[in-house]
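Here the complex is missing one protein chain, while the rest keep their positions.
Here the chain labels run A, B and C in written order, and each chain numbers its own residues starting at 1.
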Amino acid sequence: MTETATTATRIPREQLAARIAQDIPEGSYVNLGIGAPTLVADYLPEDQEIILHTENGMLGMGPSPVAGEIDPDLINAGKQPVTALAGAAYFHHADSFGMMRGGHLDVCVLGAFQVSQGGDLANWSTGAPGAIPAVGGAMDLAIGAKNVYVMTDLLTKTGESKLVEACTYPLTGVGCVTRVYTDHAVFDVTPDGFAVREAFGDNTVELLAELTGLKLVDASSRGIREGE
Amino acid sequence: MTETATTATRIPREQLAARIAQDIPEGSYVNLGIGAPTLVADYLPEDQEIILHTENGMLGMGPSPVAGEIDPDLINAGKQPVTALAGAAYFHHADSFGMMRGGHLDVCVLGAFQVSQGGDLANWSTGAPGAIPAVGGAMDLAIGAKNVYVMTDLLTKTGESKLVEACTYPLTGVGCVTRVYTDHAVFDVTPDGFAVREAFGDNTVELLAELTGLKLVDASSRGIREGE
Amino acid sequence: MIDKTVGSVEEAVAGIRDGATIMIGGFGRAGQPVELIDALIAQGANDLTIINNNAGNGDVGLAALLAKKRVRKILCSFPRQHDSWVFDGLYRAGEIELELVPQGNLAERIRAAGAGIGAFFSPTGVGTQLAEGKEIREIDGRSYALEYPIKADYALVSAYRADRWGNLVYRETARNFGPIMAAAATTTIVQVDELVPLGSLDPESVVTPGIFVDRVVAVGERGWLDAGAFVGGVDIEGRPLAGAAASGTEIDQ
Partner (left out) sequence: MIDKTVGSVEEAVAGIRDGATIMIGGFGRAGQPVELIDALIAQGANDLTIINNNAGNGDVGLAALLAKKRVRKILCSFPRQHDSWVFDGLYRAGEIELELVPQGNLAERIRAAGAGIGAFFSPTGVGTQLAEGKEIREIDGRSYALEYPIKADYALVSAYRADRWGNLVYRETARNFGPIMAAAATTTIVQVDELVPLGSLDPESVVTPGIFVDRVVAVGERGWLDAGAFVGGVDIEGRPLAGAAASGTEIDQ
């Protein structure tokens, strides 16, 4: 395991964010979860209009303000200062979550502790005793968006796969994830389990199967690998 | 019956509207049903602020516009042109009916076919075969306002009491009416049935009991009749 | 660039198929998307289910669609108005199906569809004919009936101004069902008096964010509004309200 892991290709987080951005068509309404998924915004093409939603009541969210232009009433879900684009709209929390729950967002990108091959997501609690539980909008996003993309490392720091047969951490949502973008590969959630949509670098489906301990479907042959 | 009826005092509809207006304190949020209840607006004291709600999405409704100033986008529940006062607010239908259903209106005034002594209201359908049914916002208003006042003649044109033991017409709401203003008297709905709160002119509780065929509670002696 | 505007009402209603369920905004004439309805009539879709608060006024707009016998069923709160003669005739002839819903339940069921609510318990109508057959539950000492969402394939909405992202503002009480219907339909088609450049609508005042809107067409000022006499409601006997004030049988619509 150690041996294969050392030979595996891992792309940096920024490159992964760019890879995700590539899959978001112009005109999409998108919610980017706090933390790493926020990076995706930096790679959305500047000549295209993609409308960002923030759960705390805005569509048309713009980038961080320049220093000295911070408006304390204008923040994102991570409570960081942001800006509003021309065409933005504000609304209250019930309307904002109605928008999410009602299936109006095209894409949301979330972090994860674990994703099961059935598409279950665990990203809100490690279940550790004594930890202070907090869920925020994670459960609403997980079940609400048309496409729920997960952005995560494939392995934990201790080398365990975050793609699992069944989640051992407390669930955020059941059968809700549609695709997982990891530093090793992109996986689709299918009725037959995880399908490798794109393996980065020299990674093979066999290697990914070994790393995850899962039976994987090879969907990467459908035209997107070089030389085939 | 004919004999007593001829001696009964009946006040005109305008006077009844004025009588109702008298019971609406300043600062109340009020919905006046279409038709006769609309008259109440004309008798609200000009030096007091009472805020009118219209179910089709406005608080702070003002009087009819002067000729030539009709705005076709600004109408009341009866689809008649109205105006907006300084301090008005517009909202959509779900918000408007949330306001009603959520118990935020202090008073609504409705017409009636029948009111039962338990406070049931029938005012949307005579149940006549072949009639086209239509309910509008009547059921929402009936169950929503803190005080549901009915404004009606005591008797139908054929002399039957509109105050009844149990409604025979299809119900609009169950146990929802708090007070009935009729051309003969004002009645409160109480756990013991209708209580005569104020008998107009020379009308007596006995006369009203005879006209309605109901056992009535005499609540009019509590200080509001002259000479007692 | 996102541009939801289309050049004509014909383009706006393109693709509506026979058998579709269509929400149509408006309370009486206010907020009724007459130009879109006219285009729908010309487009020809048949066997429609319509959701609207009323069932048409006079001979224009929704009434004209009904007159063409394009509507199989209508779901509304107040069909009977003094100028609803088209619907009245079809109904009495058994040529249209009617589902009557109290106005607040209609509004909340439409909202529920847009907000992803599976069902909700409403106190409105409990104990009346209109709650017959529904699941009744007592919660905290009060009785409620279980109500399900109403969704649609299309919503036709009339707003005042839009930008190319589909952000909308309305005018006065013409707002009524527009915002909730826009959120409850798969495809939302909006007519506006005026298109404005992106950024000219105040983000604090946008009522319907563009996320709920698919196509926008500018129709200019709505001339038909002047034509219609502004006689409004009707009493329970079907008489215009001016004459009804003395009948004592008034109800809300």
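In the analysis below, contacts are C-beta pairs under 8 Å (C-beta built on N, C-alpha and C of every residue); 3 or more make two chains touch, one makes a residue touch a chain.
Given the structure is predicted, the values throughout are model-derived calculations rather than measurements.
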Fill in: Among shown chains, those touching the left-out chain
A, B, C
Worksheet, complete the sentence: Among listed residues A:Ile11, A:Ile24, A:Met58 or A:Leu163, the absent chain is touched only by A:Met58
Discussion item. Which candidate, B:Pro63, B:Gly102 or B:Gly127, sits in contact with the chain we can't see?
Written reply: B:Gly102
Worksheet, complete the sentence: On chain C, the omitted chain is touched by residues 108, 112, 115-123, 137, 139-140, 142, 144, 148, 169-172, 202-205, 207
Practice prompt. Spell out, residue by residue, where the missing chain touches chain B.
Written response: 26-27, 29, 48-49, 51, 53, 58-60, 84, 86-91, 94, 97-105, 144
Discussion item. Even though one chain is hidden, which residues of chain A still touch it in the full complex?
Written reply: 13, 33-39, 54-58, 70-81, 84, 90-94, 96-98, 100-101, 110-111, 113, 120, 123-126, 130, 132-141, 143-144, 152-153, 170-174
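Note that in this section only the chains that are shown with their structure count from here on.
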Discussion item. Taking each chain's centre as the mean of its C-alpha atoms, which one ends up farthest from the centre of chain A?
Written reply: B
Item to complete: Report the most central chain, judged by the distance from each chain's C-alpha mean to the global C-alpha mean.
Response: C
Practice prompt. Starting from the mean Cα coordinates of chain A and chain C, work out the distance between those two points in Å.
Written response: 38
Worksheet entry | Computed distance of Cα centres, chain B from chain A, in Å | 57
Discussion item. Report the inter-centroid distance (CA atoms only) between chain B and chain C in whole Å.
Written reply: 28
Worksheet entry | Multi-chain contact residues (two or more partners), chain C | 111
Item to complete: Spell out, as numbers or ranges, the residues of chain B touching 2 or more other chains.
Response: none
